[in-house]
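Note that this is a trimmed complex: some chains were dropped, and none of the rest were shifted.
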Amino acid sequence: YTANKKRRRGGSKDTVKMNIGGHIFETYRSTLRRLKNSMLANDEKLKLYYRPESGDYFFDRDPTAFAAVLNYLRSGELHIPTNMCGPSLQNELVFWGIDELDIERCCWTNYNTWKTQCRSLEKLEYDRKLSTTQNIILNKHNSTCWQRYRSKIWTFLQDPTSSRIAKIYAWVSIIFVLLSIFSFCAETHPMFRVKPQEIESKSMQKIYEFLNMDKYDWPNQSGAVILDHQNITNANLTSPEEATVAEPVVEPQSDLLYDNGEEDYYDEETYRERKRKTLPHPSLVVIDLSCLFFFSLEFISRFVCSPSKIKFMRSLQNIIDMVAIIPDYIEMIFLMFDPIGRKGMVIMDFMIILRMLRLCRIFRLIRHVPGLWIMLYTLKASFNELMLMCVFLLIGMVVFASLMHFAEGNEGYDNIPIGFWWSIVTMTTVGYGDMYPQTGFGYIIGSLCAIAGLLTIAFTVPIIVSNFVLYYTHVQYGLARREKDVERMQE
Amino acid sequence: YTANKKRRRGGSKDTVKMNIGGHIFETYRSTLRRLKNSMLANDEKLKLYYRPESGDYFFDRDPTAFAAVLNYLRSGELHIPTNMCGPSLQNELVFWGIDELDIERCCWTNYNTWKTQCRSLEKLEYDRKLSTTQNIILNKHNSTCWQRYRSKIWTFLQDPTSSRIAKIYAWVSIIFVLLSIFSFCAETHPMFRVKPQEIESKSMQKIYEFLNMDKYDWPNQSGAVILDHQNITNANLTSPEEATVAEPVVEPQSDLLYDNGEEDYYDEETYRERKRKTLPHPSLVVIDLSCLFFFSLEFISRFVCSPSKIKFMRSLQNIIDMVAIIPDYIEMIFLMFDPIGRKGMVIMDFMIILRMLRLCRIFRLIRHVPGLWIMLYTLKASFNELMLMCVFLLIGMVVFASLMHFAEGNEGYDNIPIGFWWSIVTMTTVGYGDMYPQTGFGYIIGSLCAIAGLLTIAFTVPIIVSNFVLYYTHVQYGLARREKDVERMQE
Amino acid sequence: YTANKKRRRGGSKDTVKMNIGGHIFETYRSTLRRLKNSMLANDEKLKLYYRPESGDYFFDRDPTAFAAVLNYLRSGELHIPTNMCGPSLQNELVFWGIDELDIERCCWTNYNTWKTQCRSLEKLEYDRKLSTTQNIILNKHNSTCWQRYRSKIWTFLQDPTSSRIAKIYAWVSIIFVLLSIFSFCAETHPMFRVKPQEIESKSMQKIYEFLNMDKYDWPNQSGAVILDHQNITNANLTSPEEATVAEPVVEPQSDLLYDNGEEDYYDEETYRERKRKTLPHPSLVVIDLSCLFFFSLEFISRFVCSPSKIKFMRSLQNIIDMVAIIPDYIEMIFLMFDPIGRKGMVIMDFMIILRMLRLCRIFRLIRHVPGLWIMLYTLKASFNELMLMCVFLLIGMVVFASLMHFAEGNEGYDNIPIGFWWSIVTMTTVGYGDMYPQTGFGYIIGSLCAIAGLLTIAFTVPIIVSNFVLYYTHVQYGLARREKDVERMQE
């Protein structure tokens, strides 16, 4: 210390004055020379900034950042004032020739948070622009009438804020999505299923026959019509002779189904049979068809008007749109080429998966609900953290299921995989109560499992959530912020 | 870079000194001219601030904000020191002719948070003042005696802090609300229901008959009185001959009811019948009537003394007050004009809804518990975020219910709508255990559902909560802060 | 604006230089005069600080705070730099004669948080010192031997850090608390209960008879001993003749109890009888008595050595200590004066409540676990927020229970009070599954209830938690910080 002080006192003659944007800094020349690679140690460069009239070195830079730099030279530790924005500091550090990696441990996290946030927000804005507006740059002179027309439709479809009618169209689009989802869900409910005998409209009967490529015993058709479909799948249950006199048999059966429905409601046979023997309500069929028509039309319009077909097909949004309508067409094509009789179980399962893809229609809402887009974007951006949560949960799952198996293997935990479900249900604190420990050791393991779950979730969720909040507030504010006019600055 | 440096060195002769409130800034004249629209690029304006004696431009402004502005001109990026309050910066930016939209991405969220908070707190204060005090500005000279009297009552009713007696009145008001709610709840409990035979006070019998417009077999009246009401509704159960000898029949029936109550307690018929055959305890009736009287009196007093009838009726608080008392009057009127015999099922349902409106009385507490008001205000202010949470939950509900239906449609999930309930119960981690998956696929979907629920809630709740905390702390502190004397400042 | 500028330009001649601790501020004289009440508007006072040699007003104050003050005068809005500590600013504002209530809305919350935290930490430190160390200030000269001795014991009992042996004593004390709690819990478990016939030690038998003032059929005593106690309470069950031949009858009964224990385990009679017929394990009795002895001894020592008897008895900690030992003595006294035979049901209930007070022993841990003390302190300090949470939960409880009652009154929700339990269980997301809605409306109300619960908890808990974290970190750091030497400063 004493040596240090002496040198300073001795060196007091050669203090240097640095005028940084009007702010005067004074330091020993030796201090400036301490960091070899920095610009301040380079006498040649420094000389260029010397002003003889005032006897100082003048730099037209930010004085706050320079104060941090000078403190670095003085103390050998680069600390950053927390009130200074990271990216602005970065520029200054570059100018003064200081490596940002010299920032001390305590300030590093803070500095890096600024930088990472900045970069991720930049990425967010870029991705958002890409996924939503996808502007057409019109060549104003040589654009044909069709090009101008196309661009108008594109804007109309893509940007609800472009005009009043585009906004109305957006709402119509949302309503179609909701109707489609409603139909998808309602179709499975007994309330919205009718027996073929109840459908009296001729045209509806045609539609049902076209859609399912099957024949039903419509009320106006005589009982003599052979119930092809039922025959084939029920072959092992009902003898062919019985099938020819199906009508009088089926009626009491289905009555029976609904009479004592309470008891055998969950009986597998009953459920499948009921589903096979009933049809979705005509109104749902109409909704389904009109939604399909609307979505198809919209998708084709978009595709045709899209300025870049390749970019269009690579956008997640459009892929979802396509996945949500294609299954219906595949089903139709499939039924056209493969009429009644050869539908095996495998094909039925394939049909079910196809039908499930309709669920994608709900993700059409991404276009209309910015929060939804941000959530999915956050999940994508926080993929590492999500994986970490999964790893934590999986490890907890395996560990606690195993411990439980060894603690009370005889009481419901007789194999480890069955304990997985229990672990997850306990760690997420859902606790259905279908499985629970029943011995002392089991109680202790169960308690640890619940606490471990709480900690696991408490550890990983905040990191993901903070990203979401960052993105959400940014987009919220961003929606109100007009595009920055970059040409305002004259260089 | 080199070109840049050269120009700066060349331009070192024309540095400009800016004296901003005593703080000296020095920069190249070229730097000042870089932003066309700013005040600093405008030589004409600048000249007015020139002081020849000291050779600088003097501005009586905040030097910190100017440092940020100057850094903007130097680097082309507008960063804001985080320790500077947003609204104060805004004023400075306006003075220097810089658009706040030029603020960089990294500082924008921060700056906007300040601004938004400020604006929402201003709104909060405005709304709070509107909803609570609604001051009468007295014309001191030409106010009549009635006006002065009215104003006194108004203050007494509205502001518990105005006097000691107003505080006591506020507590009395709270007690009436609690009594009213207690009566509302207790009335449905068997402990507080009595059989008509047990009521011996003549006046209570009159009240019951007035309130329900019905006749009961009071203990002191002979068994010969016809049980009109019971006759009519029980017509399909008991033959008219039996009704004339109702008393000996009813007694064992009700005994039976309470004897084997454990088994058929939840039997619908039993529950409804028991409710019909019993009356609320006389004390509850007295409480009910006195609460109605108190609330009516208070509402009328308020209305009469209110300085602006229109504003009064548009206030949410007063609407709640009104909704909480009107049903009782409607019920009375209804019963007066429509005595026994014509009460169908539809009217009964309408009565039930009317009765439910009494529940609004609990929201009279808003007046007395500031936290409650803030919570409701937050929910209103965070309506978008609440909607987002609902959209997330609904999408999760639909997606997981559908997946579950396809995964284990045969075991309790045989239609999608029934799965909605399961999804919500799982996503909120309540997990009643009335429905739970039972197959491998179901387990996986169930786990995903629980995790999705946790994330959904973790994503949206913090945004709403942060608003609540902001409002709550503001009001907490604000209650201790006397009104700012705006005239203190002399211009 | 133009007028404003002109005045400023015109006034440029009379700029004032303020030297605040070496930092030069320059402003128009008119600016200084804008706030009437401030010190800067008072020319008389100001003159005293004028230094003719340098032509400025010199104040030896903080320049940062003055910058904020000057900006207030310039703009009329008092904003505070967020990096400045509230209490330090407060002093400066007082000096410059500015009212802290002039702080703008945006900075007010921030400033107040600083102040409130400071005050609550001060209170925390004060309360903590009071509740824990309660130092004796020794009059070093005229203290008798007894006083010195007393002070030593006091320090030994009160402060585990005072010496090595005091630390060991603290651990012994913790062990006694844990043993006492273990005994309290284990006593109720069948594993730790023995039948009187199994106790063979004579001295233990004496202890049992002394403690319970009852006679038992000890194994070495002949079967001729009359089971007094059983006789009296079982009078209505067993005829007196049978009681004289009780032994051969009791034995098979209790065997029966344990044989088919699985079925009638929860049968009330069985449970009560079993409890009456068995005694806690001798080891537990020994533990209980030694704990009582230790706690009594410690309490008396503390009381005797306590420097102030009044303060001692007013401390929560000592009240808990007393409440935790007194019930045992009351029980003993009670039994001494009221031997067998007259113990009615009322007295038994009183005994049970007395016994429950033993649970207070667990709160002796407050002395040893600082976190526990902080938690209780936080709950006390956040009483308003806790009340708010309760009000929210109660309102939610009433509202959702009522809605549920009207939605599905026939299915388990047939009175509102029973729905309270369901509401609370749902709102805290526990969801036992003992009650759950079963209709469509019920599902919707249930979902809303769960979401409302999540929000309610999310709203109120963070405010309480933030206090806890503040206190906890403060105490954590405070434990490492030696007392500040206030005399270091020479005035």
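General remarks:
Letters A, B and C mark the chains as written, and numbering starts fresh at 1 in each.
We adopt the following convention: contacts are C-beta pairs under 8 Å (C-beta built on N, C-alpha and C of every residue); 3 or more make two chains touch, one makes a residue touch a chain.
Values in this document were obtained by computation on a predicted structure and should not be read as measured data.
Here 3 copies sit in place, and the number of copies making up the whole complex of this structure is 4.
Just so we're on the same page, only the chains that are shown with their structure count from here on.
Copies subunit B and subunit C of the same sequence differ by a rotation of 90 degrees once their CA atoms are superposed, given in steps of 5.
Innermost chain of the displayed assembly, by C-alpha centre distance to the whole-protein C-alpha centre, is B.
Chain geometry summary: the mean Cα position of subunit B and that of subunit C are 31 Å apart.
For the pair subunit A and subunit C, the distance between mean C-alpha positions equals 43 Å.
Shared interface positions of subunit A, i.e. residues touching 2 or more other chains, are given as 82-83, 429, 431-433. Of all the residues in subunit C, the ones that touch subunit A in their complex are 82-83, 429, 431-433. Across the complex, subunit B is touched by residues 5, 8-9, 12, 15, 17-18, 23-28, 31, 33-37, 67, 70-71, 74-77, 79-84, 99, 101-102, 104-109, 112-113, 116, 388, 391-392, 395, 398-399, 401-403, 405-406, 409-412, 414-418, 420, 426, 429-433, 436, 443, 446-447, 450-451, 454-455, 458-459, 462-463 of subunit C. Interface residues of subunit A, counted against subunit B in their complex, comprise 19, 21-23, 48-49, 51, 58, 60-64, 82-88, 91, 114, 117-118, 121-122, 125, 181, 184-186, 188-190, 265-266, 268, 271-272, 352, 356, 359, 362, 365, 369, 371-372, 375, 378-379, 389, 393, 420-421, 424-425, 428-434, 457, 461-462, 464-465, 468-470, 472-474, 477, 481-482, 484, 488-491.
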